[in-house]
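A single protein chain has been omitted from the complex, and every remaining protein chain is retained in its original position.
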Amino acid sequence: MIEVGIVGGTGYTGVELLRILALHPEVRIRVVTSRGDVGKAVADAYPNLRGYVDARFVEPSIEALIECEVVFFATPNGTAMRMAPVLLDRGSRLIDLAADFRLRDPTVWESWYGEPHACPDLLTEAVYGLPEVYRERIRSARLIACPGCYPTAVQLGLLPLIEAKAVRLDHLIADVKSGVSGAGRKAEIPLLMSEAGEGFKAYNVPRHRHWPEIKQGLQDFAGEAVGLTFVPHLVPMIRGIHATLYAELCDDSIDLQQVFAQRFAHESFVDVLPGGCHPDTRNVRGSNRCQVAVHRPLSGRTVVVLSVIDNLVKGAAGQAVQCFNIMSGLDEGSGLQSVGLYP
Amino acid sequence: MIEVGIVGGTGYTGVELLRILALHPEVRIRVVTSRGDVGKAVADAYPNLRGYVDARFVEPSIEALIECEVVFFATPNGTAMRMAPVLLDRGSRLIDLAADFRLRDPTVWESWYGEPHACPDLLTEAVYGLPEVYRERIRSARLIACPGCYPTAVQLGLLPLIEAKAVRLDHLIADVKSGVSGAGRKAEIPLLMSEAGEGFKAYNVPRHRHWPEIKQGLQDFAGEAVGLTFVPHLVPMIRGIHATLYAELCDDSIDLQQVFAQRFAHESFVDVLPGGCHPDTRNVRGSNRCQVAVHRPLSGRTVVVLSVIDNLVKGAAGQAVQCFNIMSGLDEGSGLQSVGLYP
Amino acid sequence: MIEVGIVGGTGYTGVELLRILALHPEVRIRVVTSRGDVGKAVADAYPNLRGYVDARFVEPSIEALIECEVVFFATPNGTAMRMAPVLLDRGSRLIDLAADFRLRDPTVWESWYGEPHACPDLLTEAVYGLPEVYRERIRSARLIACPGCYPTAVQLGLLPLIEAKAVRLDHLIADVKSGVSGAGRKAEIPLLMSEAGEGFKAYNVPRHRHWPEIKQGLQDFAGEAVGLTFVPHLVPMIRGIHATLYAELCDDSIDLQQVFAQRFAHESFVDVLPGGCHPDTRNVRGSNRCQVAVHRPLSGRTVVVLSVIDNLVKGAAGQAVQCFNIMSGLDEGSGLQSVGLYP
Partner (left out) sequence: MIEVGIVGGTGYTGVELLRILALHPEVRIRVVTSRGDVGKAVADAYPNLRGYVDARFVEPSIEALIECEVVFFATPNGTAMRMAPVLLDRGSRLIDLAADFRLRDPTVWESWYGEPHACPDLLTEAVYGLPEVYRERIRSARLIACPGCYPTAVQLGLLPLIEAKAVRLDHLIADVKSGVSGAGRKAEIPLLMSEAGEGFKAYNVPRHRHWPEIKQGLQDFAGEAVGLTFVPHLVPMIRGIHATLYAELCDDSIDLQQVFAQRFAHESFVDVLPGGCHPDTRNVRGSNRCQVAVHRPLSGRTVVVLSVIDNLVKGAAGQAVQCFNIMSGLDEGSGLQSVGLYP
């Protein structure tokens, strides 16, 4: 059994980690921290975990975490980078579900996150936790930067097109829609059901922090600069991300379905739907799967890719556990076999 | 008082017409037809109308409708075109909320609607009921083709850009999201709450009937061919359409906010939000308003327009009544003054 | 035109008052206060009101309000009672949508609201704003205590049974369900869409502040003590209250449908549905109506009354305007004619 700690166990990604790890056959949850709920039983805060998780919340301290072989950070941005150097020194391996290690350039990081990075030297060591691209590097990593939820859906959807050089790179569009849990468990007016229910809107159109992360990722796939427009929207549902991706085809003769099918043929968590299908976020709810479909409306030159994930699973906690499995030499799907909850 | 008839009073656009017309100060609802509910009191079928609408459903016959000065068709596609010639001959004016008269070219119509058009000669006479563009022609029209819900949101959002020649026309993208009432009141599995709730998906990506209608409209604005990609999505809410529109700017120096503000300065049902705002479908729910905002993410060359309407009001019944008011020489906003129902 | 002020214009009942009063033909909104948003345009905070409400929020001060003939308090509990004495002295008439004047006994008030009442002498003067029972007293009142949302639905549902002495009074049960807007516009975790959506629960079962208010009301109807169990629940929708009311019949031969029909025959805002019907909150959404139905399951001795309202309209702002109309000698339905927003 591998002993793990979870820093920040009260946000949605933290609770989702608990839900997944509670049934993981190779894991013992040793520490769960929460500054605000110290002493409280985890299962009192989250009654769905009654009988599955016995832990009580403790203070997030190095001492508490030092015995953990792997520490997951499900904390607000800016937390993991303050504890990472010491924990790594003492031999823990870290998986950060926040944004602290996602951007390689500390200047870019600072301009988007509003403070200097606390350990810029670790930015280059950190491995971006997208197994479909970086599996080998994840295997031996000490520090994983789990991709954001939007970046996961967008990158997996555009990856085959970019690798196959099938599309123009200067005018990529990602119109992405997220359920409200993506905004986290924060007491804010716009997230109230009375505000977010029965309505639909875009937000942060002028700029959103996932833009530089996606752009960096796509450029890594392409080996050159890309032009990206990214528009996020809020959907009146709890879980799910749907990315609708637009690109202009370079070559009319390419078999797009084939490109996608081949690229993900050996990926157990990316499922390419047959031609003509439209993925629905409901079919991946609670599962670690990305379902993806590729279209050419009216047989024109615009490619439309539809990519769906559960933002809390493949977009956060599930992907973190997938990385954990890889790092730990376990079966990559260990603890991640749940079927999407339909209806 | 103007005597009106409603053909097809049991679908959502029909019921919405009844809701609006019941309180219209210049209208008497004389006839409401429904093949399936003949003899039933309208208010028994729709308890929200108890005390507001006294009528009973009758058979949809020429005889029943002949006394009506204006006849609204809130019927499935293919119905109005069969009754229109006779009713027009006998002196009624018609407002069709379905698609029968939206496309000018009968060949195009047939290829998208799967049967020959029943009265192709009327296609050129019909006036497209988008008052912000065709107000003068609506004033004297005998036959109005009300725009579809998606086409209304998309055209109003792109109109200022096209008229101002601000954007390239060959690569317009309309990523549009609709509440489920847009699919109508039909007993179909995919519209069940268990299927459409708590999920999000695109549909009809290969082709959708609103594509030729939008394209025809945009080309009329532009006076030349346009390239359009149109992707509709289903949102787990009842009312509302949100169009996210992408175009590439021709001229960096243009003041987009100004272009929009000026174009709609005298339009009482199009409300241009201040710079930096994001419209929300909830704010126009139950109202005849289009709220629109224009953005340039990261000050780049891609323009993003956000355009929201209530699909059943400005996207159907409200716009029909707006046309009716114009045709009838009434105040354009008569009966249409309701404020969006927030929260 | 009657000049009115609204204290607390940023909560849901305040915004709903604005929505209704903006179109009220006899009202000019002179003052809207909000401690947190002083100087901000009301329509910037609530874009649905753009073009309908020009006011800016001001500090809630006696000076600002003193020119208003009628002042509405849409404030948290404990606010109106601090300003009421001075405003009444200076000649304003007050309508409180909060709980400050709903309970007649200051000791009871204190035990449920956790502080001594600031002006206990006004408790007896205040008139309970349920027009169906207290219309005549409302006509000449200076100070109206608008009923709570739950109490409105429950009292209107039980009123005919109690007045007709049709049921035992010692064991009344009110199982009541509310949309989330009933909890107000407060940044609290349990009201997030991620928490309140796609779930259903009871809350405050041990005790809820509406219990003494309902009990006082029912005892006034009965002229004697009643035994009441009241259990509130949270429904994953925004607007609407559904009360399911249980009582044991005293007399088997009574025609319950008749009792209800007669009691509300002249009430324009209470609509008794025909026998066998089930009211749906959707049919009164946005309207000031209570729809009610009475059943005897399996013809047994238990009477079940189903009573629905929109909590923000008949359960708050609409009922306040109804009282305002009565107090002001206007048509009781002035400004309140909207049809329920279906679908």
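A, B and C are the chain letters, set down in written order, and residue numbers restart from 1 in every chain.
The definition used in the following text is that a residue touches a chain if its C-beta (ideal position, glycine included) is under 8 Å from a C-beta of that chain, and two chains touch if they have at least 3 such contacts.
All values reported here derive from a predicted model rather than from experimental measurement.
Peer 1: In the complete assembly, which of A:H117, A:H233, A:R263 or A:R285 touches the absent chain?
Peer 2: Only one listed residue reaches the unshown chain, and that is A:R285.
Peer 1: With the missing chain put back, one of C:A187, C:A202 or C:A225 would touch it. Which one?
Peer 2: Residue touching the absent chain, from the options given: C:A202.
Peer 1: Would you indicate which residue among A:P60, A:P297 or A:G340 is in contact with the undisplayed chain?
Peer 2: Checking the options A:P60, A:P297 or A:G340, the one contacting the hidden chain is A:G340.
Peer 1: May I ask you to list the residues on chain C that touch the chain which is not drawn?
Peer 2: 171, 173, 175, 177, 179, 194-195, 197-203, 205-207, 211, 227, 229-231, 233, 235-240, 242, 244, 246, 248, 276, 278-283, 285, 295-298, 300, 302, 304, 306, 308, 343
Peer 1: Just checking the interface: what residues of chain A touch the absent partner chain?
Peer 2: Those residues of chain A that touch the unshown chain are 12, 15, 19, 22-23, 46-52, 181, 185, 198, 238-239, 268, 271, 273, 277, 279-280, 282-287, 291, 337-343.
Peer 1: Please identify, in ascending order, the residues of chain B that touch the omitted chain?
Peer 2: 12, 180-181, 185-189, 191-198, 236-238
Quick note on the criterion: only the chains that are shown with their structure count from here on.
Peer 1: Which chain has its Cα centroid closest to the overall Cα centroid?
Peer 2: Located nearest the centre of all protein C-alpha atoms is chain B.
Peer 1: Quick one: report the Å distance separating chain A from chain C, using the average Cα coordinate of each chain.
Peer 2: So the centroids are 45 Å from each other.
Peer 1: Could you state the distance in Å from the CA-based centre of chain A to that of chain B?
Peer 2: Their C-alpha centroids are separated by 39 Å.
Peer 1: Can you work out the whole-Å distance between the CA centroids of chain B and chain C?
Peer 2: 36
Peer 1: Return the residues of chain C touching two or more other chains; collapse runs of consecutive numbers into ranges.
Peer 2: Touching at least two other chains: 12, 181, 185, 198, 238.
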